[in-house]
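Entry: chain A
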Amino acid sequence: MKYAARRAVHALFLLFGISVLSFLFSAAVPGDYFSDLQLDSRVSPDTIAGLRTLYGLDRPLPARYGAWLASAARGEFGYSLTYHGPVGPLLGQRIKATLLLTGVATLLAWLVAVPVGIWNATHRGTWRDSALRLVLALMLSIPDLLLAFGLLVLAVETGWFPVGGMRSVGAEEMGAGAQVWDVARHLVLPVAVLAMGMLPVLIRHIRAGMSEAMEAPFAVSARAQGIPRRRLLYRHLLPAALNPLISLFGFSLGTLLSASLLIEVVMGWPGLGPLFLEAILARDFGVVLGVILISATFLVMGNLAADLMLYWADPRIRAGGPGTAAGGQG
Partner candidate 1 sequence: MLRIRELTKVYGGGKAPRRTDSPPQARQPAPQNASGLTALRGVNLELARGRTLGLVGPSGSGKSTLARCVTWFEEPTSGEIWFEDRDLRRLDARARRRMRAEIQIIFQEPAASLNPRFTAAEAVAEPLAIQGRGSRREQMERAAGLMELVGLARDAAGRRSHEFSGGQRQRLAIARALALEPKLLILDESFTGLDVRLQEQICGLLRDLRQRLGLTLLLITHDLALAAAMADEIAVMEAGAIVEHAATAELLARPRHERTRALIEATMALGWKPA
Partner candidate 2 sequence: MKPALGVLVLVHVAVLGAGFFAPYDYAEQHREFPYAPPTPIHFRDWRPYAGEYPLRFFAKGRLFGVDEPGVVFLFGSDGFGRDVFSRVLYGGQVSLFTGLAACAVSLAFGLGLGTLAGFWGGWVDQVLMRGGELFLALPWLYLLLAVRGFLPLHIEPVEAFLLMVAIIGTVGWVRPARLIRGVVLSGRERGFVLAARGFGASGAYLIRRHILPMTFGVILTQATVLIPQYILAEVTLSFLGLGVAEPAPSWGNMLAEARQYHVLVSHPWLLAPGLATVPVLLGYLRIADCVLESTAK
């Protein structure tokens, strides 16, 4: 418990640090939301100054940060100048869409990667292994962008899937079941792209972890003792390969909000990605800050979860050996 508390506090400090730095950075930037407006000669400088005061953009930094903190505590997380409203609810909406996409994709990717990774590790050296490696290498070498475009073209040509977006036009009129089905149909392509991007990385790591476990002295002697393959695999090897897998899983969790940015933008999925991009181009710092913080929170939480799971799963870490987070210097 002490360990968990320590890591949690550490995470909080990290997030706090990030919020301060992000705020400072956004303040250091030349130009703000109204910079473009400044270029418009019809708008007088007084109007602009007035707008700035209205939105509190001319107050000193610590005051602005304090105000922002208070707003965060209220769940508002600042104010969006583009959308004329608090950032919080805006994010909430988009987060749901992103999580739907990444959640399904991550689940799918893991469900496929684990058995394939294990299978691959146990069948090294065969032609199937080489074939799989080749396929994985290709998948890794095809950028998400290309894949997304490719699938979009496929969708247009075949008409099997809707091309981009999350809902069809007039979706609100459909019955509940039909709406779910509608969203599901729209989900297919983005999930496919995202999952195909995650798969090769996952499979490689799982394969590596399992291979390492298989070559460890304890595994070799277990095999020599004649322990049946299945039991060896599931009761001995898998737990040993668990460490890197847990870290990987924590990483997957942590990137639930951030992995899909590009795909959302390309395929028109209304998640955090397009919102973020828009806000950057419009210099809407309230939104930018909010997105950065919420995605950083997920990352930090994901790592925290991984640390805690590792601690629980691996007795060596509990004992605090050298070179572990609980023990000596990291």
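If you want to know what made the cut, all candidates are chains of the complex that A comes from, given by their letters.
Everything that follows uses one rule, which is that a contact is a pair of C-beta atoms (placed from the backbone, for glycine too) under 8 Å apart; a residue touches a chain by one contact, two chains touch by 3 or more; residues count from 1.
The shown structure was predicted, so the numbers you read here are calculated from the model rather than taken from an experiment.
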Selected partner (touches chain A in the complex), from 1 or 2: 2
List of chain A residues in touch with candidate 2 within their complex: 14-15, 17-18, 21-22, 25-26, 29-31, 137-138, 140-143, 145-146, 149-150, 152-153, 156-157, 163-164, 255, 257-258, 261-262, 265-266, 276-277, 280-281, 283, 288, 291-292, 295-296, 299-300, 303, 330
